[in-house]
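To keep things clear, I will list the structure first and then write my remarks on it.
Here the complex is missing a single protein chain, while all its other protein chains stay put.
We call the chains A, B and C, going by the order they appear; numbering starts again at 1 in every chain.
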Amino acid sequence: MTEPLIYEISRPGRRAVSLPACDVPATPLPAGCERADLPLPEVPEVDLVRHYVRLSQMNHGIDTGFYPLGSCTMKLNPKVNEVAARLTGFAALHPLQPENSVQGAMALMYELQEMLAEIAGFAAVTLQPAAGAHGELTGVLIMRKYLYDRGETQRDVILVPDSAHGTNPATTSMSGLRVVQVSSDARGNVDLDVLRELLARHGPKLVGMMLTNPNTLGLFDEHVAEVVRLVHEAGGLMYGDGANFNAILGIVKPGDLGFDVMHYNLHKTFSTPHGGGGPGSGAVGVSAALADYLPGPIVAKSEADSLYRWHMPPRTIGRVKAFYGNFGVLVRAYTYLRMLGAKGLRAVSENAVLNANYLQARLRGVYPIPHGDRTCMHEFVAQGILKDAPDIHTMDIAKRLMDFGMHPPTVYFPLIVPEALMIEPTETESKETLDTFVDVMRQIAEEARTEPELLHDAPHNAPVKRLDEVKAAKDLVLCYAPGCG
Amino acid sequence: MTEPLIYEISRPGRRAVSLPACDVPATPLPAGCERADLPLPEVPEVDLVRHYVRLSQMNHGIDTGFYPLGSCTMKLNPKVNEVAARLTGFAALHPLQPENSVQGAMALMYELQEMLAEIAGFAAVTLQPAAGAHGELTGVLIMRKYLYDRGETQRDVILVPDSAHGTNPATTSMSGLRVVQVSSDARGNVDLDVLRELLARHGPKLVGMMLTNPNTLGLFDEHVAEVVRLVHEAGGLMYGDGANFNAILGIVKPGDLGFDVMHYNLHKTFSTPHGGGGPGSGAVGVSAALADYLPGPIVAKSEADSLYRWHMPPRTIGRVKAFYGNFGVLVRAYTYLRMLGAKGLRAVSENAVLNANYLQARLRGVYPIPHGDRTCMHEFVAQGILKDAPDIHTMDIAKRLMDFGMHPPTVYFPLIVPEALMIEPTETESKETLDTFVDVMRQIAEEARTEPELLHDAPHNAPVKRLDEVKAAKDLVLCYAPGCG
Amino acid sequence: MVYIPNTDADRAAMLAAVGMESVADLFHDVPEAQRFPALHLPPALSELEVLRELEALADENDDLHHLACFLGAGAYNHFVPSVVDFLLHRSEFFTAYTPYQAEISQGTLQAHFEYQSMICALTGMDVSNVSHYDGATAAAEAVLMALQVGRGKRNKVVLSPTLHPQYREVIHTYTQGMRLDALGEDAPLGDLAALAALVDKETACLIVQNPDFLGRLYAPGEMQALADKVHATGALFVVAADPISLGLFQPPGAYGADVVVGEGQPMGNAVSFGGPYLGFFAMKMGDVRKSAGRIVGQTVDLDGERGFVLTLSTREQHIRREKASSNICSNEALNALAAAIYMAAMGKHGLRTVAELSYHKAHFAVDLIGQIPGYQVVSQGPFFKEFVVRCPQPVTTINQFLLDEYGIVGGYDLGQDYPTLKDHVLLCVTEMNGRAEIELLAEALEEIANMEVTGTSESAGHLNDRRLDDEETAHD
Partner (left out) sequence: MVYIPNTDADRAAMLAAVGMESVADLFHDVPEAQRFPALHLPPALSELEVLRELEALADENDDLHHLACFLGAGAYNHFVPSVVDFLLHRSEFFTAYTPYQAEISQGTLQAHFEYQSMICALTGMDVSNVSHYDGATAAAEAVLMALQVGRGKRNKVVLSPTLHPQYREVIHTYTQGMRLDALGEDAPLGDLAALAALVDKETACLIVQNPDFLGRLYAPGEMQALADKVHATGALFVVAADPISLGLFQPPGAYGADVVVGEGQPMGNAVSFGGPYLGFFAMKMGDVRKSAGRIVGQTVDLDGERGFVLTLSTREQHIRREKASSNICSNEALNALAAAIYMAAMGKHGLRTVAELSYHKAHFAVDLIGQIPGYQVVSQGPFFKEFVVRCPQPVTTINQFLLDEYGIVGGYDLGQDYPTLKDHVLLCVTEMNGRAEIELLAEALEEIANMEVTGTSESAGHLNDRRLDDEETAHD
């Protein structure tokens, strides 16, 4: 099953869209500006539709099957969200319209700011960042500006655990700061001894620490209070990577634990679809001390006239993108939050965590689980290592899973676990789906011993066979030839 | 690739939809009325979505590939139609709202009535019938009532060509009238001699004749004027089955040819999707003499106050369904007509007919085409008969086509052509698609000789292998057991 | 022409292959005098323009998303979960034809098999077909089937006067010219015994609605008694039912129905100004070969895997032609799919909740309206979600006031169909009506009752109440 490229089905003179005739007098084009040719494809609607419908069928999505991709929270994307985001009164608003013509949209944003602040225990929230990593950048810039404003301009170090997601160190560098890595202890927590030692060394230079809790091993740090205390004591600020927030809604507020800044991944925790990689929303919450530093404009509500107004926090780091944030994503997150309420949110985390622990319990003994003795949170990390099947790697298991209509877990991450298989079932999967997954994982473990080629050659039923990623990077073809400049 | 039944994935206590709490005092239920159990499935949204998404992927549609199903006009279903039909101001109207609250919808219906009347040369149109066959019933009832009202109550015969679609004779019987079959001549026209003879015999009893022109052989009757004249001369009325109207938009108006009544298949000619078998719309147009007999209400426009009002034609046969017709389908047809205009409509038929003749020319010599010497209209009938491959039947060819991602033509219809393969490409297919189809048909003809089992066992790539229709009719299973009464 | 892919160059190449000079030559068989007529149509619009025009037309209407609706009478404003339209809108479902080629139509076929199963579950019957055009035509086809079951020897049908007036009209349309005796429509409203009395050995069927057009709910016991009387004569007992009511109340299959028909629209289909809807049709296994419409059956493929096909096609027009049980060809497949998705989405508990909410809210409305001077709630016995109120002014006057001043779509003016029910309105309440809306309706009704009156109200019609069983109450 392959599909030609859109350029390959193009034929001169074809059109998919009718456009109005020009109803005004024509103005000559300025001399020398016109382009000679526009090498875009020419296809009729019927071929256009078939092309994209067929392409879509070559994808696995939440709506086609189980998607236990660790760290990504591939939960149900409720269809009501899509109806909400497409309401004309939301989708057809220009961001620069007068405030009094968009009060409904601003009210929604204001309420979302308030709800997010409440859920995570923060004083203020900006909805502007477009994704988790963007929220991280926002947070780190806020931390630095806050410290600089207090005159502590020597600070340029951010501590990042070795289990951290790649965006944490990348954000640090991108902000012009230095990464110092903190290792984990035997139970998967931040190693307190190491932390103390690093703080002793870097304390005066410390901007803060970035920590996701639960961490990327799926573990809630047993000494989180102490970690926060130590960092604060050293004059640093505590950044929370909220990508794993799905585990602790209504369970604990990061703000209560002492985190100073956190980004929310609205497209993970709050059920907005991932769209094949985006759009997302990386709203950022901060403690009262940092509220004036948020990028904006954010929405303020006037007590006097009950109107919503754009507000730029006075010491803002500046805007991090044009306009106010990924509004369409915000509508979806708002819809989700309004449908769940406080009890619903807690149930989300309880079930997400229970589902993960159930899978962990049932896979114990089938695949190694380095921290399998602990209660995991919403995910856990197994290893694609099987006795009697030394040639089988995590990637083989992952590809074989596809043959059963399931998306593989996250592979080879976190880096500190060899052959990692990071499994996050989410709360929206039923026990039956989990049981089926366990059966499949057991069968694969068995096949690894008896028919290893089944795994090596996998996938067998996917739209294509296993793809050569090395060739792609070596013989770069990044563009259909006739189109390229 | 099979998918469990929705009942098979049901588990007690699961729910897909949240409903409001009751905000009024409860009233006790009347004694003895409550049902004990409601054996519907219980599934969460995630499983519900996956179930139907996966099921959908087991279907072939216009949006997935070529669909040359004769007599069905499987043309592009433009996506703008879907947007139009879903506008809240259309989809959320109750049919019994006061007229002054639905003037926009009534205006649309009025304009559609007018446009349809103009295109086919009729005086008046009703939009009430829900499908082609429903339009036929409407038309035949009108013909009879008209004649009865003139005192000709002895009339009870309808002439139906042997090439007619099954709905024509079925409609006749359903109306309580008698079918007399007219055979075709060697060139695929109504056999005039036979017709004269039948009229001589049944003339005084004649209600009229049902004819589709072009007929189901895809041929425009060369003596249509004479046929109409003869039927009228015998005191009968001429019914046009408009299912093949796609061939003659802007080419000829059936009203001009003397047809007295015709149904339009809006879901064929006017690009509204078929939905897996419906809904359709079988609007009916009539000559001035019959206008008072239409079912209704239809929409009238008041010259005085420019308001639209419901109007029941004075001698109406009575309503043929509740309310006014399949409004959602009407919106789509209206949208299509407004986008095409007069020139566009003629181009539709020109291209539909050219595409069919091109296919006919290119398949000539590969498969027998009984009337291949004539210019066909929007479709033509070939035969699944191949020299040197006596064991191969039309059904084998049809099933093999599926392996190439194409829907088979209509098979074994019309009944007067043995092993019929009725091919209707429609105007929305490109030359490349037609060429690909020809290549595949040639390859299949070749395979029939060299590897006949490839055809006998076909399809090979469909979601299921060839299905046992005989068993289905013999061992009737029409309902998932636990649900059945 | 944007919907036509081929270009002039393509057409030239194709004409050459066909051996013709010009496209016009293709039409040489068309009588020259009538060939290529001018079509007087409005000028073609681009997509942008047509959407503008359609949006303007749509905006001219007052839609139920912006109004409170208390109108039912055969089309119901029930909640449609977002997931229904989303799934319906899958290309592969809505751009497919009738699933004649089963191997590449398993999506439609299995979904329809499931639809049949759920309709059977809901109605308590053995078999369901895949839909009729709407509730009215399903009722008419039930009558035609009864006539066939009666082998042409039974020429009477008994129609309850509280069967939806439009259903009765359609039955008359379908059976005109068949020399049929249709009785019962002038029987006292709600009097089952009077109907039973009309049934005899010449009767093909009796058809009643439950809850009836006036909202009244008949108890299973009463219905079973009626069924028994009908069956004693060998006629068929046909029941038209609101599918939502079956979420809560006993299914017709439990009280002797031979055929259950109804309007499926309330299950997952928009009110959409009257269509497309779907008629559901469920029956006993014994009658299936006389029935109309498509039916999906389970079978196996060459590998023995389960699969689904259209079956019992020998009843249908494309095989049986003039001997077919009906002329139906296209049905309301996509609407049936919507109903199926709705039933699956609502499920065992959800459908019951919808029915309960409608029930409680309707009764709450009756309590409020019953207290307003000038209004009289005429419905006395059990009802589901609709009820009849006698008004102090003409219903159209009230409705125009409600719409203009309160943004409320009022109820159905029963005087149109029942002369005795002049100034009587049929109100409908569903889960879509919040308490505040109901209270607003009551407030508005009170306000208009106190206003200067233009029309005049007359005496209440005689709508039989629950105590009618004892035949004593006067009929008009």
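A few notes on this one:
Assume a contact is a pair of C-beta atoms (placed from the backbone, for glycine too) under 8 Å apart; a residue touches a chain by one contact, two chains touch by 3 or more.
Here the structure is a predicted model, which means the values were calculated and not measured.
Among the displayed chains, contact with the absent chain in the complete complex occurs for A, B, C. When the omitted chain is restored, the residue from A:F122, A:Y239, A:Y324 or A:Y367 that touches it is A:Y324. The chain that is not drawn here is touched, among residues C:N6, C:S82, C:T162 or C:S313, by C:S82. Hidden from this view is one chain, which touches chain B at 11-21, 44-47, 49, 53, 78-80, 82-83. Counting over the whole complex, chain C has residues 47-48, 51, 55, 59, 65-66, 79, 81-82, 86, 89-91, 431-432 touching the chain that is not drawn.
Please note the rule applied: only the chains that are shown with their structure count from here on.
Chain centre most remote from that of chain C: A (centre = mean of CA atoms). A straight line joining the Cα centres of chain B and chain C is 21 Å long. For chain C, the set of residues touching two or more other chains reads 2-5, 10, 45-47, 81, 83, 86, 91-92. Those residues of chain B in touch with two or more other chains are numbered 14, 45, 49, 53, 57, 62-64, 76, 78, 339, 428-430.
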